[in-house]
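Please read through the structure below; I'll follow up with questions.
Removed: one protein chain of the complex. Kept in place: all other protein chains.
Letters are used for the chains, namely A and B, taken in the order the chains are written, and counting of residues starts over at 1 for each.
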Amino acid sequence: MKTLQTLFSYLPPRLAMLAGHALSLAVAVLTAVVLHYVLYRIDIPGKPFIYVAF
Amino acid sequence: MIFVTYWYVMFATLVVVVFWTLRWPRARLGFLAVACLVFHAHFAGPAGMLPIIILMILTFFAGRSRRPWACVAAIVTCVAALCFYKYSLFILGELVAPLSRPLARSLLAGTKAIMPGAPPLGVSFFAFEFVHYLYEVKRGGEPIRNPVKFLLFAIFFPSLVAGPIKRYTQFLPSLEAGVQRLHWENIAWGLGRVGQGFFKKLLIADNLTFLIDFYQPQFASLSLVSRWGVFAAIAFRILMDFSGYSDIAIGCAQLLGVRLPENFNWPYAAHSIQDFWQRWHISLSTWIRDYVYIPLGGSRHGVVRRVFNGLVAFALCGLWHGPAWHFVIWGLYHGMGLMVCATYRQVPGLGSAVQKIFAKEPLSAWLLTQAFAWFGWLVFFYPLPEALRMAGQLFGL
Partner (left out) sequence: MSDLTQFSAARPPDTPRWFQPRTFLAGFAGALVLLSVAGAWLGRQDRHPGFTRFHPFISPEAQYYPTIAEMCAIVRTHCRPNQVLVIVGGNSIFYGVGQPADKMWTRRLQELLGDRYCVVNLAFRGASAADGAAVVAEVLRDEFPRQIYVANVGPMQGIDPVGSDPYRFIFWEAYYKGLLMDYAPRTRYIAQHFRNDARDRRAHPEIIGRVWLDRLLHFRDLWNYVTMEWICTIPSAYQPALPQVHWPRQRFADTEPDFVDIPWASRFRRDLASTELGIVRGFTESYYHRDGEGPWQLAEWKRKDVDTYIRLAMPEALRRRTLIIVSKNSPYYVDQLAPGERERDDQGYRDTLEIWRGAGYHAATYPNDFAAADYGDRTHLTVTGGRKLAGMVADDVRAIAAECGYQATP
């Protein structure tokens, strides 16, 4: 995070702002994907059903 | 697994939305208190809430009285409750039974008759928080006079089940400041933190668990590289699982504007055992330090007493994780490591030589620390003979 902060401090203000928005958007999309996937994963049981012929 | 339920997702979403829709901070506090009670009732059941409600009332009034004897009595009650719910069967089976089987048998029967099916929800956490609170009040700290704020401290739903263990001197100001106004940064960053936590828990830890469960039984027949792979998987699984849960808790709290203490700080970057315990389960290690190690005397009474205090503190730290001997052994293992780390410099000749090597080659200090910690996980997860066997098999033995 500190490296990122340092990188941003080297950019011109306008570019830093645009880059900040872009990065925030990217993180947002990633978070949405993860949480959407979490809803799917909650449903999957830890131990699957094992079929045994009887 | 409480966070990984649809009920929790819907509950947390509803709570956050309603919380910030309310106009007044007092209303938010009241609503949050009700929400915490609903959360607790859902997962513990009305009967399961009884222990925490009783201990909460006891702790609140003991703290408000500010009388040392009341605080001590409440501390003893909280510790006794924790021991009863979590450790009584272990104590009876492992400590009393070797001395007198008939006595252990009858006590076990009697205990099982009155014991609930499962320990009260979050007993390990709220008992520790109550002990911390009472200890600080006894030492002169200001008690929480507002019952709603105390209730929130006691059963704050994001941290109730899996920590971090809160300090009331941090939690209260954070709560009071957090409910004042909505900061979009908290909502956004909190969401991101929750996402990070679930990523670690579901995508990494749970999948590693499956791989470990599949490969570990065949450990002896795996190639050397595969064995080290499983070994690394064991180490990363616990980190991702535990830190993921902490991330979810911290993120959920942040959605409500409340700051919880950080619990993990890149522990696998630690370059000494002391450093490791300042990065791993920070809220627990600092609690053990402040309420077990230091009250026992800490390092104030010479090397021997320091070593003893450290071993006791870490044995209890291990036992906190579960009522089983291998947790105690794991705790003692880390206690011994910590004591060696704290005192090796004083060994004539060898101490300063090792210190020089670590200074010149920090990588060696890091490698040794991680090897120590990772081998400790074998003891944590597996019975001692199996853990030792696996450790030997890592070196082809």
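One rule holds for everything that comes next: contacts are C-beta pairs under 8 Å (C-beta built on N, C-alpha and C of every residue); 3 or more make two chains touch, one makes a residue touch a chain.
Keep in mind that this is a model prediction, so the values were computed, not measured.
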Chains still shown that are in contact with the chain withheld from the display: A, B
Contact residue for the chain not shown (choose from B:187, B:324 or B:354): B:187
Contacts of chain B with the absent chain, listed as residue ranges: 5-7, 9-10, 42, 169-170, 173-174, 176-178, 180, 183-189, 191-192, 203, 207, 210-211, 214-215, 254, 259
Touching residues on chain A - with respect to the absent chain: 1, 4-5, 8, 16, 19-21, 23-29, 31-33, 35-37, 39-45, 48-54
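The criterion applied here is as follows: only the chains that are shown with their structure count from here on.
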Whole-Å gap separating chain A and chain B, where each centre is the average of the chain's CA atoms: 26
Residues of chain A touching chain B in the complex: 24, 27-28, 30-31, 34-35, 37-39, 41-42, 46
Complex contact set, residues of chain B against chain A: 4-6, 9, 188, 191-192, 194-196, 198-199, 202-203, 206
